[in-house]
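Moving on to chain A:
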Amino acid sequence: MTINLGNISDGPRDAGAPVLDIERLKVTFATDAGDVHAVKDVSLDVKAGEVLAIVGESGSGKTVTAKTILGLLPETATSSGTVLIKGNNVISVSPATLRKIRGRDVAMVFQEPSTALNPVFTVGWQIAEGIRAHAVDGHRISAKEAKARATEALRKVGIPDPEIRVNYYPHQLSGGQKQRVVIAAALALNPGLIVADEPTTALDVTVQAEILQLLRDLRDKYGTSIVLITHNMGVVADLADRVVVMYQGDVVEEASARTLFAEPKQDYTKKLLAAVPHLGRDSASEGATARLHQGGKVLVEAKDLTIEFPGRLGTPGFKAVNGVSFTVSENEVFGLVGESGSGKSTIGRAIAGLNRVTGGSLKVFGYEMLGFKERSFKPLRKDIGFVFQDPAASFNPHLTVGECIAEPLLIHTHPSPEQARLRVSQLLESVQLPASYAARYPHELSGGQRQRASLARSLALNPRLLIADEPTSALDVSVQAKVLELFRDIQEEYGFAALFISHDLAVVDMLSHWVGVLFKGRLVEQGIGSQIMGAPSQDYTKRLIASLPVPDPEEQALRREAHRALLGT
Partner candidate 1 sequence: MATLIEAETPDVLGPAAPKRGTGGVGRYILVRFLLIFPTIFILVTLVFFLMRITGDPITAALGGRLPQDQLDARIHEAGYDRPILVQYFEYLGQIATGNFGTTLSDRRPVVEMLATFGTATLELAINSLVVALLIGIPLGMIAAHRRDRTPDALLRFFAILCYATPVFFAGLLLKLTFSVALGWLPVSGRASTSTELAMSQLAAPSGIYWLDAIRSGNYQALGDIAAHAVLPAVALGLLTAGVFLRLVRTNLIGTLGKDYVEAGRSRGVSEFRLVTKHAYKPALIPIITVMGLQIALMLGGAVLTETTFEWKGLGYQLAQYLTARDFVAVQGIVMLLAVIVAVTNFVVDILAAVIDPRVRY
Partner candidate 2 sequence: TGPSGGTPSNGASGAASTIAYGTTDKVTALDPAGSYDNGSFMVMNQIFPFLLNSKPGGADPVPDIAESASFTKPTEYTVKLKSDLKWANGHTLDSKDVKFSFDRQVKIKDPNGPSSLLTNIASISTPDAQTVVFTLKLANDQTFAQILSSPAGPIVDDEVFPADKLLSDDGIVKAKAFHGQYTIESYNKNTLISLKPYADYKGVLDKAANGGATIKYYTDQSNMKLDIQQGNLDVANRSLSATDIEDLKKDSKVKVHVGPGGEMRYIVFNYNVMPFGAKTADADPAKAHAVRQAVANLVDRQAIADQVYKGTYLPLWSNVPSGFLGANESFKDLYGQDGKPSEDKAKKVLADAGVTTPVTIKLQYNPDHYGKSSGDEYAMVKDQLEKSGLFKVDLQSTEWVTYNSASKADTYPVHQLGWFPDFSDPDNYLTPFFPKGGFMNNHYSNAEVDKLISKQLTESDKATREKDIQDVQKLLAEDISTLPLLQGAQVAVAGTSVKGVESTLDASFKFRLGSVSK
């Protein structure tokens, strides 16, 4: 069926031959809107024991390339070219052969460990399934032997007490452990090549550091080659030997990691690298020695703030925020960082009256939020803007962007249609969007444009306080850079106070004058951004900073050495 555009096979290869050799790969998808050329012309190879990183912005074809390597493309895809693994062209082999290759010659590690594990089977069973699918020396492996091997694989990836954990269901493991299980499943048959598609994106930085270390160990100990797909330049700098940069389905640049970061050749690569926030550079509190903007009024004041979510069916509640005290003053940008689940959003939402305060005190513009009443709080709402994390979800898909932006105006100031239109245009302009975009529907905007529109909406009533909950985490680095820049400019122009929430230390540092570090609902440390990032005083903060890989292989190698003890690896 396939026309092999490349050479079909050039016979047995010598020892130094690549474990994976992709030539002129091309993948096209049929969609409602017509064909999508996801991968246009990709050629690359991976040598034994090498970590090859594929980077590029969202939609550049990284995942599709990875799936092609295992023959996992959906039926709507058509592919051509060659993908050679141990002499087999994955694109043209029979389904039976393909099944033999999978797991034995090449294995995959998925982005989201929680969805890559079947919730109703034990992790041991799932690993054993892969083992039993392959005959070893011509005979099927017994269930018992498979389980023993699964236990062994779990031990290899550093799961404690693998004999016990082998019988656990996925939900009984933490996110990091789950990802280790996924890696163990990939390792079970000792494949020469592992394809890891964003293996750490869903994980917290501290866990990410552990997984990166594990992958490095695997390469070192077993000589496994790794294709690492990621958009995180820090991860690339930390792990990769060689880097392939993809842009819109094509490979634009290929170089060793050090070379790429040191002297990128292509414009696109340069731009990509420039957009990556770098901890310690470009801090908003650069050089500050005292807390900035303390002259004005205190807009938000939390004292022993506690927020507890009620438990279901009489089970005890869950304290998401526990005894937190802080203030946000006029003109000040307060950055809130912390790992997932530490309570950042909960605090932000409480200030906006979306979550109920259950203990302590939270004063917003002097209004006590403990036991707040919507009716009496409503007049204050016009002074609060809110930017949500996911720009796509925060717009009503049935209203135009203009209607969405005008909504706060309509509710609070009852302008004439003409006035409203005018104000919407102004707002759009201030976020550098053409006024004509008011007539568009949200889905007709790109992610970055949507987030700008969201910013415009939050500014509609000239709020005194803006709450931005991870406003850029759903965006590509290059887009993120633009939005962050815009945010900074607008903040300076309008002078509103802001609570800026992010899990990315570098991003928080870029924008915030004052930074608070949350850990399991407690504020472990707060201080001037540049000082906290440079010289954290608390252990947790130190670990957090140490875990964050910086987008520079040289520097990252040093940091890794320096922090080895702290990270406990």
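Here, a contact is a pair of C-beta atoms (placed from the backbone, for glycine too) under 8 Å apart; a residue touches a chain by one contact, two chains touch by 3 or more; residues count from 1.
These made the cut because all candidates are chains of the complex that A comes from, given by their letters.
Predicted, not measured: the structure shown is a model, and the values here were computed from it.
Engineer: Once the contact definition is applied, which of 1 or 2 turns out to touch chain A in the complex?
Structural biologist: Looking at which candidate touches chain A, I get 1.
Engineer: Considering the complex alone, what residue numbers of chain A touch candidate 1?
Structural biologist: 70, 72, 95, 99-104, 107-108, 110, 112, 115-121, 126, 129-130, 133-134, 169, 171-172, 182, 185-186, 188, 311-316
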